[in-house]
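Heads up, one of the protein chains got dropped from this complex, but the rest are sitting where they should.
Let's turn to chain A:
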Amino acid sequence: MSVHTALNTVITPAAEAVPSAYTLLRERVQEAYTVPPRPVFAVVELAGTQYKVTPNDTIVTERIPGVDVNDRITLDRVLLAGTADATIIGRPVVPSITVTAAVEEQFLDGKVLIFHKRRRKNSRRTKGHRQPLTMLRILDVDGVEGMGDASPAGTQ
């Protein structure tokens, strides 16, 4: 009866959609660009790692699937942003601030040798590994200058 059905049914929790940490913008970089530096920084989270970025920064992250070189992406998970006058602390994210970045390069890291040896047992194993990486150029931090004095909803 109810006991048997409870034992026999497998309850799988509904898979929660993890919000993507980046959005692919439908625009590409057309030509050589220069990024004017601005006195603003943000802490973004991407692929489980956090980076402190300013405009015209270069960051190296784990390979981002689905993007090509010269694509623009927005990084949506901003944990903290700061200017010369103010710091905006996210809990855990600041929803109104995003960071625009352009994909500069998608490459493999230098080769790392993994070597295991069992001594006196005539056993050794060698393996090489190159991690796929992506290099991003930070273009701008959007949504910071307009903060003014009002405390934005959802952030402190």
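Assume a contact is a pair of C-beta atoms (placed from the backbone, for glycine too) under 8 Å apart; a residue touches a chain by one contact, two chains touch by 3 or more; residues count from 1.
Convention: contacts and distances are computed from a predicted model.
Peer 1: Given that one chain of this complex has been left out, which of "Alanine aminotransferase 2", "50S ribosomal protein L20", "BLOC-1-related complex subunit 7" or "Pyruvate dehydrogenase E1 component subunit alpha" is its protein name according to UniProt?
Peer 2: Its record in UniProt gives the absent chain the protein name "50S ribosomal protein L20".
Peer 1: Please pick, from A:E45, A:D71 or A:D142, the residue that touches the omitted chain in the full complex.
Peer 2: A:E45
Peer 1: For the chain not shown, which residue from A:I59, A:L75, A:V93 or A:L136 touches it across the whole complex?
Peer 2: Counting the whole complex, the residue in contact with the absent chain is A:V93.
Peer 1: Applying the definition given at the start, please give the residues of chain A touching the unseen chain.
Peer 2: 41, 43, 45, 50, 52, 79-80, 82, 85-93, 112-117, 124, 126, 147, 149, 151-152, 155-156
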